[in-house]
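As you look at this complex, bear in mind that one protein chain is not there, while each of the others sits in place.
Entry: subunit A
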Amino acid sequence: MAILDDLQLSRREVMATGAAVGVAAAPGMASAAPAEQPTLMKVSFTVNGQRQTLELDTRTTLLDALREHLKLTGSKKGCDHGQCGACTVIVDGRRINSCLSLAVMHEGDEVTTIEGLGGPEKLHPLQAAFVKHDGYQCGYCTPGQICSAKAVLEEIRAGVPSHVTADLTAKVEFSQAELRERMSGNICRCGAYSNIVEAVAEVAGAKA
């Protein structure tokens, strides 16, 4: 068939996988030979102030270590590819996409998740502001938005510039533009952006 010739693919070699892109999935993409057992490794880190020691398949992401092993499901899996930001957690003071990081890379690290910011009875100021300004709808991106916002405010305070910072030598000031730029890795398909900006601006002490 013409299209197959175009792509120089052999029909017999096509392998179907859930994540295959087109029919370009090629033999040999599966690295593990059938009998090969998973490599387990011990890792210790602190989550929300609590020391945790886990023995994990080395392929386990930090996100799955949190969600599946520690049962901290506040961090969400929206894409598992670093494209949506729902899995944002704070590691040693910096926000990361926890789906793009293997758990065993975090030996000795300090991890803060949404559960560590506050609970329903004692909301963190950002959590309370999100409720007040309706900065969420379905709620699935919300923990990532809040963790990201917390780190954004600290980045601005620390003087870390962004793409929209006009003067790289001056002190970075909080602004809507700074916030929107820095939060753009956190997708909200419900489209609560306008309200999220107002919530975060209120906590930052600025008018949205």
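FYI, contacts are C-beta pairs under 8 Å (C-beta built on N, C-alpha and C of every residue); 3 or more make two chains touch, one makes a residue touch a chain; residues count from 1.
The rule is simple: contacts and distances are computed from a predicted model.
Visitor: For the complex's missing chain, which UniProt name, "Xanthine dehydrogenase family protein molybdopterin-binding subunit", "CO-methylating acetyl-CoA synthase", "Cell shape-determining protein MreC" or "ABC-2 type transport system permease protein"?
Guide: "Xanthine dehydrogenase family protein molybdopterin-binding subunit"
Visitor: Looking at A:G49, A:P120 or A:G205, which residue reaches the missing chain?
Guide: A:P120
Visitor: When the complex is taken as a whole, what residues of subunit A touch the one chain not shown?
Guide: The missing chain touches subunit A at positions 1, 3-4, 6-7, 11-12, 14-23, 25, 29-32, 34-38, 57, 59-60, 64, 67-68, 71-81, 83-84, 86, 113-115, 117-121, 123, 127-128, 130-132, 134, 136-143, 146, 176, 179-181, 183-198, 208.
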